[in-house]
Every structure is written in C-alpha cells, then in structure tokens.
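Have a look at this one before I ask anything.
The complex appears here without one of its protein chains, the remainder shown in place.
== chain A ==
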Amino acid sequence: MAYHSFLLEPISCHAWNKDRTQIALCPNDHEVHIYKKDGTKWNKIHELKEHNGQVTGIDWAPDSNRIVTCGADRNAYVWTLKEGAWKPTLVILRINRAARCVKWSPRENKFAVGSGSRLISICYFEQENDWWVCKHIKKPIRSTILSLDWHPNNVLLAAGSCDFKCRVFSAYIKEVEEKPGPTAWGSKMPFGEMLFESGGSVAADQTLVGGGGWVHSVCFSHSGNRLVWTSHDSTVSVAEGGKTGTVNSLSSETLPLLCVTFITENSIVAAGHDCYPVLFVYDGAKGSLTFGGKLDVPKQAAQKGISARERFQNLDRRASETQGTEKDLNSLHKNSIRSLVSFSPPRHIQLNSIVRFKSQISVLEGGRNQCTKFCTTGMDGGMGLWDVKTLESAMKNLKIV
C-alpha cells in the first residue's frame, strides 16, 4: 500500500489516464491539476483553468484521451490535448443548479452529468454543428443526483440521488448508436425510460430495504448484471437485473460509505467517513451480502508496559486506564474517503505519514472484474494506492471471491 500526499486541501475528485501515469485532480477550487508520475514523485504538468466554480467531477476517457470536467458554475468542459496543451470546449448543460458528477460512457461517445437541478444531462457530439448537445432525463427524479455509473452496454445508466433512491435509466441516443440488445434489466429501452428503482416495493415489515438515506455512490459490476449502491443510513445494497424484486441490503456498523466499486463479480470495496476501505462479499446464489473485513493495516504500535504514572494520567484524561490507541485513527487515510478507483502502480511504498479521510475510490488495474489495485483519494489531500494481493495476504481471514 502506498500513500502520497498531494496537498493540504481536500481532493474533490480525481481521474486517471489510460496507462495510469497521470492523474487529474481538483484541489477543492476552480482548477484541475494534472500530475505526472516521475519515478516515485508526482510532478504537476498542467493546470486547467476554465471553470468559475468548484470543479465537482472529472472523468478521463482512456481511449480517446479526453477529459470532461463539470463544476458548480453549471457548466461542463470537454478538454482535448492539442500540441501539448489541454484546450477546453464548452458544453451547455441547460441546468440551473450546480453539476455534481460526470462520467464518460464506456464507448466514449457520450457522457452523463448529474446535477442539483434534479435531472441528468446526457451529452453527445453533433457532427453537423460541431457542437456538444445534451438531452435531459427528468422523471421521476425528485432531488439532486449524487452519483452516476454506466452499464457496459453504453446505454443503461445508474443514478443515485438525494431522494433516497437508486435508479437505472436508459440513455439511448439514436444519433450516435444502434439499438441495444436486451439486458437483464429490461429489453425496451427508449431514452429516459426508468428500468429499475430501489425502494419501489417495500414489504410492510421490511423497514431497512433499499436504505433511507441519500444514495452516495452507485456501481455496476463488470458484466452489468449487478448494481451496488451505498446510502447515507450506513447501508450497502445490491440489486441484480432480472431479480429486481429482491434487493439485498446490509446495514453496516460503520459511518456512512461515500464511494463503492466492484473488484470482482462478487466482491465490493467501499470507503467513506470512516477512513478505511471495507470489503463486502455478495453471494448471488443465496442472495446475501456479508461484511468481508476492514482493508487497512495499521502500523503496529510498539507494545510496552504502561507505567503507573501513565495509568493515572490516562485515568485523569480519558477515564480509562488503558493506553488510548483508539484516539488516533489507525488507518492510512485520516479523513473521509471520497473516491475509489481501480489502479496499477509499478511499485508500492510504505509511507508512515498522518493522513485523513477518503472520499473517492477508483479501480486502477484489472477492471471491475479482476481488480488487482485500487486507489482512494480523500479530504486529507492525499491519495492511497492499495494492492489487493498484499491485502489478501496481510489479513488472514480476508477472502476476495
């Protein structure tokens, strides 16, 4: 596991390029900084200044090498690399509140932007006018869209919203693609059609189905048949296409999780206000979701005898005689994790620095099917790189199926 501290401010969002040598991140202001890996150090090579408000979402299209950013200034820009510099193109989203999250579709011919104006903008490039156009998905969204994820078929889009629901919509644009084949989620997919909504059918005695909190993060599995989302009431839920009547939730004992991703078809890694990633295992046959373990190896504090003086001091300060190791967070990050991405760095370096919580996870290497490495960034301005194999060997009971 490696940790690199970029800045003192929180990292709002980040995105990796295709070969994972460059990272674009927003240091909680109006700009996007691109860092390039140079051995063990990260050097800033570009600064993208166009937004007038905080940049809330960044996504880097791996194949076409374009970056899309969206911000609190209600705009989105598509950046292309021309002669060594990134040139922006404005995309008019026609929203009257801040944009919250953005994602390129798998084939990179369109992208989706979730915003506070209770709608999703699906943007695609119109060749005749040489201009990005957008279409809106409005019904039946009742509040801000917090998170988006595309299905591998380039048409279905999962959206997590502040109205406590996770939905799957069709974002089929006939100008840029042919009609999609049937999927586990449905076969008729006109634009804007909602194919799944969580919390739709709640049985009388199931008070915890689907979660009663804002849906912070959604993720499709590699095959697209499973959908996981985390909610603000500390639950993680999984739904399977085709079996949409049953949603399997797990109420966790931790603080709410802010970001989630599949690392294999059955294993889910999530992270949030507690500052460490956690593993969940989903059993498709039994339809059950279980807690797999905490994915954080704290530094082993030197075990020494506690003197009488320390004992009384602890009693005075903390009303307990034991050494308070719980006072400092024994985790790599020390503030909420906001994003999580699967990744592959060439080497991992152990760094013993104080960090704060995480808020983003991204899969770096191996895709969502067989992730071998993932990366987390957080409110502490740092980025942690996690190696799945190392974690598996470090924690004896951890099993990634």
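FYI, a contact is a pair of C-beta atoms (placed from the backbone, for glycine too) under 8 Å apart; a residue touches a chain by one contact, two chains touch by 3 or more; residues count from 1.
As a convention for this text, contacts and distances are computed from a predicted model.
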Hidden chain of the complex, named as in its UniProt record, picked from "TATA box binding protein", "AP-2 complex subunit alpha", "Actin-related protein 2/3 complex subunit 5" or "HBAD protein": "Actin-related protein 2/3 complex subunit 5"
Touching residue (missing chain; options A:Ser252, A:Ser267 or A:Ser339): A:Ser252
Chain not shown: contacting residue from A:Arg20, A:Arg66 or A:His232: A:His232
Candidate in contact with the missing chain, chosen from A:Gly213, A:Gly293 or A:Gly367: A:Gly213
Chain A, residues in touch with the chain not shown (by the definition above): 164, 204-205, 207-208, 212-213, 232-235, 251-256
